[in-house]
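Of the protein chains in this complex, one is absent; all others appear in place.
Letters A and B name the chains as they come in the text, with residue numbers starting at 1 for each one.
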Amino acid sequence: MRKLRGFLVLVFAVALVMGGTALGEETIKIGMVQPLTGPVSFGGNTLLNGARLAVEKINDAGGVLGRKLELVPEDGQCVPPKSVNAAEKLIVRDKVSIILGAYCSSSSAAVKPVTNKYRVPQITGVSTSSKLTEKDTEWFFRAQGTSAAYANAIGPMLKKMGLKRMVFLVINDDWGRAVAAEFGRAFKAEGGKVVETFIFDRKEKDLSIYLTKARSLGVDSIVTACYTPHCIAIAKQAREVGLKAKILGEGAWTTAPFYRGAGAAGDGILGFVEYVYTLDNAMNRAFVAKYKARHNENPTKYSAAGHTLVNIAAQAIQRAGSADRKAIRDALEKTNYDGLVGNYRFNQVHQAYGFDIFITKNEGGVPKVLEVVRIKKP
Amino acid sequence: MELAIQLTVQGLIIGCSYALIAIGLTMIFGLMDIANFAHGEFYVLGSYFAFTVAKMFTLFESVIANYFLGFIVGTFATIGFGVILDRLIFKRLRGEPLLTATMATIGLSIFLANSIQAIWGHWPRQMPSPFGLDPFIWGPVVMPPVRLFVLVVTGLCIAIFHFLLRHTRLGKAVRATFQNRESAALVGIEIDRVYRWSFATGAGMAAIAGIMLATFMPMDPVSGGFATLKAFIVVILGGMGTFVGAIVAGLGLGVMEALGGGFIASDYKDGFGFLFLILFLLFRPQGIFGEE
Partner (left out) sequence: MKVSRIFGGLVLTALLLAIPWIVPDDYILHLIIYAGFFVMLASGLNLLVGYMGQLSLGHGAFWGLGAYCSALLALKQGWPFWLGLPAGGLLAAVFAILLGRLILKVRGHRFVIITLAFQIIIQLVHYNWIGLTDGQNGLAGVPSPTLEIPGVGKIDFFSKTNFYYLILVFCVITVYVCYRVANSRVGRALEAIRENEPLAESVGVSAFRYSMIAFVLGAFFAGLAGSLYAHYTRYISPDVFDFLHIVEMLTMVLLGGRATILGPVIGALIFTGLPEALRFVPNPFWGLSWAPGHLVTSKALPAELQLMVFGLILLLGVVYMPEGIVPWVRKRFGRRPVAQAGEEAHPE
């Protein structure tokens, strides 16, 4: 009996702790599942910063449909079960109208069945796995390019740069492998030769083995997909092994931590990036100024993604004329948003297109835009 | 062929760090019979303490001075921390059943890794390197100065360690305790003191390895677990309780990974070590140099 009583107490205690929060009827709630803590929290937090700036601007101008927008961020930590729990809480408890997230592809993929089940529109601005927009995209949108799209856009450039023999040096996850697969395909279509593909584990910080082999293979280019620590390692270790090949590719080549870590070794590297803070358009100049004033550093591509996501969501809510989830979903399909990096529209599987990506070159710790490439409708 | 030589050399250098960390683990394993899953955290802590002094508190103008100050302070701070941990926790764990002790060290490693991340954040950090980036080129071998430094320091550490072990009273006490704890206690050796010094040495070696590696690789608060794992592989392959084994197996693992990763498969590079580990554990559990 005591055990039974104890159990009852436990159930009620748990229920009390989880007691429902008062729901404001005034605001329109936008849920966010992002890695706010944990190893990739830098990106998640800068995304939230960008999103907050966008929300403030919209609310200052009167909000949407006469109501203020309210961001409800929950920490997904880029861990799929935790992201799922976060999504459940946002949808069931907070009754958000839309979910922005969940940053990492596997977390977005895990949240997808949840938003699908509860019929809540979900937009990701960061996840790159092509699988996400292959099927079951009734409620799922992606405001970001895929490696396939980037490869199609940039492929022809590689030939123009005079590259003939390349190796890939990519991180072992869906993004890295996709970069190798897609860019390899595009490069071969232009007549180039892919000599070898090196795939390194996230924990691996010493990439000199692969750089050494690349040197001995006599290739003229190394195409990468790396996060900040590995990008730093590649930049420095390439110098150490005396590698003369051109280094280019997707990755954190234009982020502030990279410049701090790599220093002079980072110069000359070409990046294929979704956003650069040096973009010269009115919207971005204002965005960068405001971001810098608030956070004391330049916005990252994640900040830009957060800003874009909120604006796309807000416009859809406006177009829908209500905070109803289905209406918002239908309105999202008609998106035609001019943002920091160009125009966003969604195709029939809710994959965005029409915006620009950039080829940059690092010069003295500053990313210089060499080329602007438009992402065409997939 | 040239590539094989170059990769072997690179493997040896990484192997140096494995050897250093493994020597430390051998001491704790062999002496206290505790599978210390938190060992890798000393490797991480060393680099973060050093980084804090060298980069955050830059006391000198010159990079070299900052670097070496950081190196020394980082090593001794980690040793001190290790001694505190020994007093607080490992003393309590000695004699506990394996299940308890192992799980306790796992809990400790989770606590430490996340504390490091909470305090220093998860930005990739690096020790400010006083070494130039451009390498020495000796025939087929390309040797960046910093990696030469690793070789030299490792050699020094091993030499000093060997000397201490063979020619000092404390070293004799350690060796005696290693061979037979009860008898050592019977002849009046202060076992606790032996443990404390061994723990300190182990922590110090791991810290040195960490600081050196942090000079050319970006630091990461969660790499402790990885380092611990590698150390276990080395200790078991080399033979639990033999220092020669730790050194040989450490260098060997480094070379094997370099050659395997370069010539066979880059994505399964870490798998080679584990495969060998399982094979050894099943068919030659005493490792290369151990005695059963």
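Following the convention adopted for this analysis, contacts are C-beta pairs under 8 Å (C-beta built on N, C-alpha and C of every residue); 3 or more make two chains touch, one makes a residue touch a chain.
Predicted model, so just to flag it, every value in this text is computed and none were measured.
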| item | value |
| --- | --- |
| Sole contact to the chain not displayed, among B:Gln10, B:Ser47, B:Asn66 or B:Gln117 | B:Gln117 |
| Candidates B:Leu7, B:Leu31, B:Ile79 or B:Leu108 - the one touching the absent chain | B:Leu108 |
| Residue of A:Gly31, A:Pro73 or A:Gly271 touching the missing chain in the full complex | A:Pro73 |
| Interface with the undisplayed chain - residues on subunit B | 29, 35, 89, 92-93, 96-100, 102-104, 106-115, 117-118, 121, 225, 229, 232, 236, 240, 267-268, 270-271, 274-275, 277-278, 281-282, 285 |
| Where the missing chain touches subunit A, by residue | 1-4, 6-8, 10-11, 14-15, 17-20, 36-38, 41, 45, 48-49, 52, 73-75, 77, 79-82, 84-86, 88-89, 92-93, 105-106, 109-110, 112-113, 117, 129, 131, 135-136, 172-174, 177, 295-297 |
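Everything that follows uses one rule, which is that only the chains that are shown with their structure count from here on.
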| item | value |
| --- | --- |
| Centre-of-Cα separation between subunit B and subunit A, whole angstrom | 36 |
| For the subunit A and subunit B complex, residues of the former touching the latter | 38-39, 41-42, 172, 197-201, 203-206, 208-210, 212-213, 215-216, 228-230, 232-233, 236-237, 239-242, 257, 261, 265 |
| In the complex, subunit B residues that touch subunit A | 2-3, 6-7, 10-11, 14, 117, 121-126, 133-135, 137, 142, 144, 146-147, 213, 216-218, 220, 222-223, 226, 258, 261-262, 266-267, 269-270 |
